[in-house]
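One protein chain is absent from this view; the other protein chains keep their places.
What follows is chain A.
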Amino acid sequence: MKLSRYLLSRIGFGLVVLFALSLFVFLLFYLAPGDPARAIAGDKANNELLEQVRQNLGLNRPIGEQYLSFIGNLLQGNLGFSFRNQLPVTGIILDRLPVTLSLVVGGVVLWLAIGVPIGIASARRPGTVRDRAGQTFALLGISFPTFVLGMMSLYLLYFLPTRAGFPIFPPSGYVPLTEDPLQWAWHLILPWTTLALVTAAIYARLTRGQMLEVLGEDYIRTARAKGLTERRVIYKHAFRSAMPPLVTQLGNDVGFLLGGAIVIEQVYGLPGIGNLAVTSVQAQDRPTIIGVVLVGGIFIVAVNLIVDLCYVLLDSRIRTAS
């Protein structure tokens, strides 16, 4: 009973956030300096043409009416029309979504696979060489700006081999998964690795801290006193309790990146949502900017909802509350 109420309240909260975001974005559109009609019609347009554009877009209707139709369109999945591309924004974003999704999903898998084991290994023997090495890695990863690491890997793994006549990796671009899975992965390896190295460091530290705390708990001593193998103590008992903060962090990171991994997409020339955000800001393509912001918001809300669901699975106290 209480559980469904908890989930409903989380969903309701997410909807409120999205509504607030849509209002904010709309006001930004409406109040920002510059005339959208002129942006569409071009500098040389005469007043008559401008007036016609305004008429077509409903720009001279009252603000409340405009907001209602904006929301109405939104609910139908219509994010408006990109003046620059002469295409519906929804379509543009949907085209680019697989790119960002591929980048983020692969990156997540890789950074968890690197960061979490390093953190666990460090926590099992704090203060040893293994721990110090893990921590040094973490410090390096945290201090490296993404673009530096990206440029470096491009230089070392693409530019140098290619100049020497042995091209290993493609320089940039994206091949859809449905077209050629091998090429898809091939093109994404460098972006994935870069994303993973930068982020894994944070997860290694977080995992280490959590594990150290949990390993000091009384129930870990109980587990050892039961005669369980150290492996089982670490993974079944300790890591289980160390997970919730990791899930929270993961939710934040994934939600944020799905709204556009701007730097990585720029460095590797991936036509994802981050790339779209940059180009549409440069072109002052307001409907597209609004679309990107809203989609990013939807992702963050959705991922946080999933995180809340995970809490229910991870925490017996939430699950059994009655």
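In this text, a contact is a pair of C-beta atoms (placed from the backbone, for glycine too) under 8 Å apart; a residue touches a chain by one contact, two chains touch by 3 or more; residues count from 1.
Here is the rule we use: contacts and distances are computed from a predicted model.
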{"item": "Which of \"ABC transporter ATP-binding protein\", \"Transketolase\", \"Sporulation protein YqfC\" or \"Spore germination protein\" matches, in UniProt, the chain that is not displayed", "value": "\"ABC transporter ATP-binding protein\""}
{"item": "Selected from A:G34, A:G77, A:G165 or A:G227 as touching the chain missing from the view", "value": "A:G227"}
{"item": "Absent-chain contact - pick from A:S4, A:N46 or A:S316", "value": "A:S316"}
{"item": "Contact set of chain A toward the excluded chain (per top definition)", "value": "217-219, 221-229, 237, 240-241, 314-317, 320"}
